[in-house]
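Heads up, the thing below is written out as structure tokens.
One chain of protein is taken out of this complex; the other chains stay put.
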Amino acid sequence: MTSEALSPATTGASGAVEPRGAKPKKLTIGRVGVYAFLVIAALFFLMPLWVMIVTSLKGLPEIRLGQLFNLPAQVTFEPWLKAWDTACTGRDCNGLKPGFMNSLKITLLSVPVSIVVAMINGYALSFWKYKGSDLLFGILIFGAFVPYQVVIYPLIIGLSKVGLFATLPGIVIVHTIFGMPILTLLFRNFFASLPPELFKAARVDGAGFWQIFFQIMLPMSVPIAIVAVILQTTGIWNDFLFGTVFAGRENMPMTVQLNNIVTTTTGVREYNVNMAATILTAAVPLAVYFISGKWFVRGIAAGAVKG
Amino acid sequence: MKKFAVVAAMATALLGSTAVHAADVEVIHWWTSGGEQAAVSVFAREFDALGEDKWVDTAIAGGENARAATLQRILGGDAPGAAQFNPGRQYEELISGGMLLDLTPLAEKEGWADFIRPASISEACLVDGHWWCVPVNIHSWNWAWASMPAFEKAGVELPTSFDDFLTKAPKLKEAGVIPFAIGGESWQINGAFGVIQTAMLGLADREKILKDKDLELAKSKMADVFTKFREFKQFSDEGSANRNWNDTTNLVVTDQAAMQIMGDWARGEFGVAGEVAGTDYACLALPVEHPTVSTGGDIFLFPKQSDPAVEEAQLKMASMMVNPQVQALFNNAKGSMPIRDDVDMSLADDCMKKGLEIIKDPANIAVDAGRWLSNDTTGQMNDLVAQFWADDSMTVDAAVEQYVNILQTAE
Partner (left out) sequence: MSQYAQSSDAAALVSTSPPRRARRKFNVMSIVGTTPMILTAVGVFVICIIFSFIWSFTNSKLFPNFNFVGMDQYNRLWASDRWRISVGNVFLFGVCSLVANMVFGYLLAVFMDQRIKQEDLFRSIFLYPFAMSLVVTGLVWQWMFDPNLGIQSAVRQLGWTDFQFAPLTNQATAIYGVVLGGVWNGVGVTMAILLAGLRGVDAEIWKAAKIDGIPAWRTYLFIVLPMMKGALLTAFILQCTGVVRVFDIVIAMTQGGPGVATQMPAIYVIQHITDRVNVGQGMAAACTMLLPVLAVIVLQGVLQWNAKRKKEKAI
């Protein structure tokens, strides 16, 4: 019974390893078109990165000449070293590196916590509705449209009342709160799209709330969880607003330093250092995309094997 | 920070001393670029040298970000020991809410009122007879930066007034030079507008309009200001929209543009490029006929703390900031003018010396409009001027009407 109930989902998942559309072996016009489209799109996406990389390898006098797309006449790695190691952010001239560990700490704690919380929400909202649960969800979605700054004042007062203002747990809570609307939506829609027989069968077998969650739902939600990881890692790693306010002085994230390096009102702008610093700061989310991208496919394949 | 305070407390306990222990004072500021960093380091070094207390640096780039963080942390009960602000009315509520340390006893002991000049600078901190903050420097908006080679190329002399500039501008344009360099960000447009406004109204009428909110005068005089301001637009270039101020200054540095109206911080850009005042570029104090200095700048305020040791350290810091030697070191590094006269500025360049000369006469002081207008009102004016600049279909009459309306509803 159980295995039968699982079958639609597994075939759905196995679709990832089945070929789609035209057969790939032959080099048809359609095939060329597909690649042409992707390559042109990729060029569009890469253009700003190209500008950033070549700018980061130029000296300031060459940047002032304004040849935006040209390769540097003289390649220098100075800006990269400076951005990482010696650029000043206020009095400290240690570049980006001191905030790196803080950002890592905040991200490593906040990403799993916020995703697990949202996953349970989505699961409960799909299979274990209670009176008012849909209303709560509606409020949550509504909350996704509120500008952050509007919510900041009450949150500061609340967190300082419970003694968590300007602490590491405080910032984790804040990221969990603001990640919740979209992540809950993500997981809710995912679980709602699973075949209901799956859940029904498990219930008939006598499994409870947590049992079904851990044994059936959690393993199945890998592909969508990876989307969640992408969203959260990026959001939390790049967060500046909450970091400056809620993390406390000891846990100031890397973006505060990035911002200190790239934003200046009355000083000289070192564009090459700015570009290098931006790329360096984005390194972690980028790495996550590359690594999780592989799991993205494998996760689906694993789901198929499990069935 | 807490850890340090605990260790220090233990140390004093062990020594059996009754003296107040040393403290850390966290300072939030937005000085993050090279020159600014050198300047803030002067403060930090001098403060650390005073004794056991330590300067703990929290730099957050962007005035808006830093101020917001300060306010939010005060609200959350985690107030910094000191925080940078701009002189104005933004911290009024912190004063009335009793959230700031009263510096009056210190200020009276040291006689701040006697040496801090001009008056509009001390007024920023002196509210109802109490000192609530420390002014540390003066930045003036009333400058124009001109490329000498660009003017030579067009075969014209440096302008002697705004009208004179407008008559010479077509020749500059013919010579392939951008006559009027401006970046399209609203604060740049507004800065230039403010300077032109000062030049056309004169200090007295400007004060009547902006301070006393004389609506009739505004109605009769502002139309000319808006009309004149619009004349400048035809002499700006296509790329001006959204351009950073320093990219704009760079046009003057590289002689592609003839003139930019920008505050005294622009000098740093010429310095970095190795330009020499008087041969490569000229700094014109505005209005050229009767040079003035506007009194923008930076102040520090000291949020109240529960720890008496921190409070004592805060007072030491405040005293250090107005010290003449520190003022000299700090302002030379920052490229701003000191808040007192008896300061050795012999290292200053010619442009700053010009400014220091002008500031000596109180009649030359264009009080920063932020003293009279709330940030909210200034913001509305900024929106209006930026819209007027960008939108040619907006009539002068409509602009004046809105301007008067903003003044009318200002608090």
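Here the chain labels run A and B in written order, and each chain numbers its own residues starting at 1.
Everything that follows uses one rule, which is that contacts are C-beta pairs under 8 Å (C-beta built on N, C-alpha and C of every residue); 3 or more make two chains touch, one makes a residue touch a chain.
The structure presented is a predicted model; accordingly, all values stated were derived computationally and were not measured.
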Among A:89, A:238 or A:251, residue touching the chain not depicted: A:238
Interface residues of chain A (partner: the chain not displayed): 8, 11-16, 18-22, 24, 31, 34-35, 37-38, 41-42, 44-49, 51-52, 66, 68-69, 117, 120-121, 123-130, 133-151, 153-155, 158, 176-177, 180-182, 184-186, 188-190, 192-194, 196, 199-200, 203, 208-210, 213, 223-224, 226-227, 230-231, 234, 237-238, 255, 258-259, 262-263, 274-275, 277-279, 281-282, 285-286, 289-290, 293-294, 296-297, 300
Chain not shown, touching residues in chain B: 63-64, 67-68, 71, 75, 89-94, 97, 184-186, 237-243, 374-376, 379-380, 383-384, 386-391, 402, 409
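In the analysis below, only the chains that are shown with their structure count from here on.
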Separation of mean Cα positions, chain B and chain A [Å, integer]: 39
Partner chain A, residues of chain B touching it in the complex: 1, 26, 29-37, 40-41, 44, 55-63, 65, 68-69, 72-73, 75-78, 139, 244, 246-247, 250, 254, 263, 265, 268-269, 272
Residues on chain A engaged by chain B in the complex (per definition of touch): 64, 88-93, 152-153, 156-157, 159-160, 165-166, 240, 244-245, 248-250, 252, 256, 259-269
